[in-house]
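Taking it in order: structure first as structure tokens, then the write-up.
One protein chain is absent from this view; the other protein chains keep their places.
Up next, subunit A:
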């Protein structure tokens, strides 16, 4: 039934009011890129020369995220660059280019050739060509290239905790033999940072780009045997975030890279103060607006040219004009044809009268030949045909329905017995019979159509009558019909799914049916015992072909449409007459995005418009914001089979320290838990560590967590302050010592690694 205007109004009143949403906060996607050239800085060397008595030193914090280099008498490193190089040959220019640090990001070609000095996800240098490039870059920028000779200043360099002897040896070889430095000292970045922040006894928690260390320090001396490393740092977090985002937006895979993930991690991720509780409600609609971060990737908007009113009118006019011209041409053509036919008709009619008037058979023959006619009957037929065509053409031009006012054809010969007819008569009778059956069939179809119309009218009337008499029963029927439609849809979906699985019952029975159809003597028939194949006797037999057809066939779609349509009418009726049935109950409303948690996860708290290029290029960060940093505390989330940070620290404090130092005051360590490294910059880091450690310790244990003044730069600053001191003098390896004692030679000191076999 077509809903009337009133019914539509009723339905509309039950629909929820259209919501409007404030524009979302959108952040652009960021990635590392080349910003500007770092100038060659000669002044540093000159200053150093002027202060030669203060033991100026070149300090290099050789980190896996950034290498920071500068002069020890300054407060800050001169520059900080990623430890990467890029070398490629430009075929067109016939020239080899190589870049280091941020310069590698200068264009797409150089970006694609980037190599990292460190092994992925570890603090171990494995690519020495890249390392040399980075060192070259540092020394050039520090102004050593235009002086003759080597890098004639002592070096202080940081290295990983428990660095491999091989790595240190290679570094010493490079520094002494390639660059000719007079001396070098190695130390651990986290300890330099702790020294800079005036730490004495405490637990140093250093979470950096490639790893997280917990190092107990007692009276400024690191207890490295008790130090522990968790193989998780900023790099791992970024990779994990990248992996999650690729899974979340499978269509977006090629646009994402790890540099962008790194920026997202830094800008939008934070540690949850209470992970499980916050997580549970993270995708709730209230407040999702604030928790959901929208990152916009660049996209090209499809330009839809807005045509002005005038232009539209002109286009419409042009269309109409051409249509009219076509119509005119057609009409003219028709008219010409008509005229020609009329002429022909005139001619044949003339001929006919002349033949009738003719007395002589020979004349008749001659006239017929002239008119290219076989006999008089043929002439008669031609005339009739022409007459009909002319009449039809005329009515068409006038606009009447040719079917309607067609006169009843004559069937006079049908009742005449055959033996009373001659040859021509019999032929005409046959023709009339054919005509008649045709005519009758058309009439029958018409009557059938009328009857169907009447039946639908009747059914509708009965339906309405029933509704008026027994509303409850009627509604009950509708509800049942709706439930059936839903059930059918569900079954169809299930079947579709089952057919995808080779082992499911549905596929197996389908295979059986196919085998049955293909075999010459179907098993079914034999079992029944009947020899005759009755396939096709029942129209439903053909349904077997529908059951074996899977995939995209139109039949399925039709069925789907039908189900949807019948569901829709049922729901319309219910909306109209059932006061308990609201818009919220309809199938459509239940499929709505606002009901879907997955929608909140992937598309945030707003409807998603797949046609909008802007929205297609948006990423939504929500659960990831706390999920990724949480790995540090629960490594099992990312499948790392190691204890988390809290467990590590608790183990050191509770178990290992008491064994390592007899009588050491455990509380002294707990009074100074020190956070350093870029990966500790997440919001709530101190709180999480404190909250995690408290339950592992006796009540009233003093617990103080502090952050480094600058988690990223303090290692360099600490190293700079240490250089030139007497401790440095004792720890540094001079060229003479290197030459005498070999490249593996190392002096142990309070800020460095112990000597190791590996």
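Here is the rule we go by: a residue touches a chain if its C-beta (ideal position, glycine included) is under 8 Å from a C-beta of that chain, and two chains touch if they have at least 3 such contacts; residues count from 1.
Following the convention adopted for this analysis, contacts and distances are computed from a predicted model.
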For this session: One chain of this complex is missing from the view, so tell me which of "CHM Rab escort protein", "Exosome complex component RRP45", "YL1 nuclear" or "AP-1 complex subunit gamma" is its UniProt name.
Result: "YL1 nuclear"
Problem set entry | Contact with the hidden chain (one of A:75, A:177 or A:541) | A:177
Exercise. Of the listed residues A:114, A:345, A:499 or A:643, which contacts the missing chain in the full complex?
Worked result: A:643
Problem set entry | Absent-chain contact - pick from A:107, A:328 or A:541 | A:107
Exercise. Of A:43, A:129 or A:561, which one is in contact with the hidden chain?
Worked result: A:129
Seminar exercise, completed: In the full complex, subunit A touches the hidden chain through residues 37, 87, 93, 95-100, 103, 106-107, 110, 119, 122, 124, 126-129, 132-133, 136-137, 139-140, 144-151, 160-167, 170, 173-174, 177-180, 213, 218-219, 221-231, 240, 243-244, 247, 250, 276, 279-280, 282-283, 497, 596-598, 601, 623-624, 627, 634-644, 647-648, 651, 660-664, 727, 730-731, 740-742, 744-750, 753-758
